[in-house]
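Here the complex is missing one protein chain, while the rest keep their positions.
Right after this comes chain A.
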């Protein structure tokens, strides 16, 4: 570990270029886009969780399944025979399977008028049995949600390594644990407008999306369009966090109707729709047994986990990645060699599950960290000490599930985090009778994983590479075109820093454009903490190619040895002689007769990047939460929150801080307030921000972040992904802190830790 110092533009906290337009209110989000003749779309959504559609009465301007034009459903979920199919129809076809599922589509000049049309629709629905959670869905005799299924499982898997049964460990701790259901809840709900372009014959879809290219592929296949006739533009996107990275029925309906009617169609999701019918997340259940020695050394984990994936599999992956990833990550940062975990992806009559920041690992971290706390209690050591004893001491380390934890120093991070706290002062307050406590949790976060890793998961889309085009214009200015998407991550700034470093320019000299299939090469978009590693790698490679050509031309102009030519400060230098890049750009584009013999004209480089190691690189961190609990009301007040984290080389430390803090606060929401609740009939009970409570400023302390920097071996500049890590550990840390504050053992087994849950665990 070393202190991070800026080297040129790498490691510099460059202010974000994205800020100016947003601070003036000049960002353009999909819901800001209009077109002449536009119709607004509203949906008549199912009021019941499960039922058979009968007679439908509706006014003109309302469309049902089969009336929006030809649509081909796509298989979704892992590409393996054992995974059952549950394709999500754009409009319900015969059966509805969750409250909020789109049934009818209404078009009118305004959203209000379209909703009026919905109010005049009458749909007979004969109720079928609802099952609102995993136990109900898997109960003997439960109705089966999809035709041809033997039970309500999409699929199951088994992660097995070593021999847990043969361990004969003296300590076995069995616990049932669970994580609540959540919404990613970006501040901008989903929004889209599909506009037929009569000049090009394209359908242009402006949509709040994390990955326009992959979305285009699916939409084109569903609509029977060549991809060349569908352009997807994701303009400014008001947060995604995973919720805008799956194919959803609303965009299929809007595009189909735009094609059918040859008119622009806009749909802007309202918050109620987002909370009741957007992609949902988390809701894991665990029944695990931890095997350990009497010294508190964890040896193995066995058991089962279930993920409530809802009624349909969202293209492309369904929710299968969630359960498998949770199972593989159960060992956490500990040297647990034996793993025997069966995982199940279960269908219920609830909205479909999608990815959400931390995918799988927030649950896995909660499970293993809760078990470690129980182990500490069992062997009579502190919860800090149990971690010190079990952390992997030396990296690289191949986990029981086969993941290679690459670089870093986990014990040092634990010590660093403890060093951020005043534990004796906290102990003194506890001794004085205050109900305060500290909890620790440690996470790892895989990022930058490549082709073999994704293919091994049987993914239908294998995001193992990313491509960038760097273009120098005749006047010497530059545009980087990339297929990742920037919706808060600051990538318009950091990618410019990477190119600037390579070409000896100021980042301001490089325009970064993204989010438009009509502009950039194909690529996968922003998710899985991948964009800086992948798009940064592609941008650097493209800059190297362009830089090499600039140097060749400069060597010719300066009559210098190529090896002596360097790019610096917007000029090409050979010793004391130099010339501005604009001269080279002009020659390469407008006056190609000046180029060295054999040098082709043009200054454009397209580079593809995949990390040289497929296994990915692992960021990690230690979180500590300090809470004060009111034993009368059960209210938990967060007093302090500390993070000691290592995401490798930081391109822009200010932005890394923002990613970590933002992730932590989302994890605090998981821990304390956020839960999509349903009644026994699977009716949603959390459909406004009054019922689904996001963390707010007064309820939070400053999040204190310490960076440890161990560069990755195989990525550009040694960077690792950082987008998701903050959201992984807070539920585990906060649950542990609450117990210490109350002087209890490991009794908090589910999130969110609401006042009601706190009161329920008090003796």
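FYI, a residue touches a chain if its C-beta (ideal position, glycine included) is under 8 Å from a C-beta of that chain, and two chains touch if they have at least 3 such contacts; residues count from 1.
Criterion: contacts and distances are computed from a predicted model.
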One chain of this complex is not shown here; going by its UniProt record, which of these names is it: "Sarcosine oxidase subunit alpha", "MoxR-like ATPase", "Strictosidine synthase" or "(2Fe-2S)-binding protein"? "(2Fe-2S)-binding protein"
Identified contact with the non-displayed chain, of A:228, A:688 or A:760: A:688
Contact with the hidden chain (one of A:665, A:682 or A:734): A:665
Please pick, from A:487, A:530, A:571 or A:628, the residue that touches the omitted chain in the full complex. A:487
Which listed residue (A:140, A:698 or A:763) would be found touching the missing chain in the intact complex? A:698
Touch as defined at the start, partner being the missing chain; which of A:409, A:657 or A:675 qualifies? A:657
Positions on chain A contacted by the hidden chain, ascending: 15-16, 18-29, 31-32, 34, 110, 112, 185-189, 236-239, 241, 268, 270-272, 487-490, 654-655, 657-658, 661-662, 664-666, 688-690, 694, 696-698, 700, 702-703
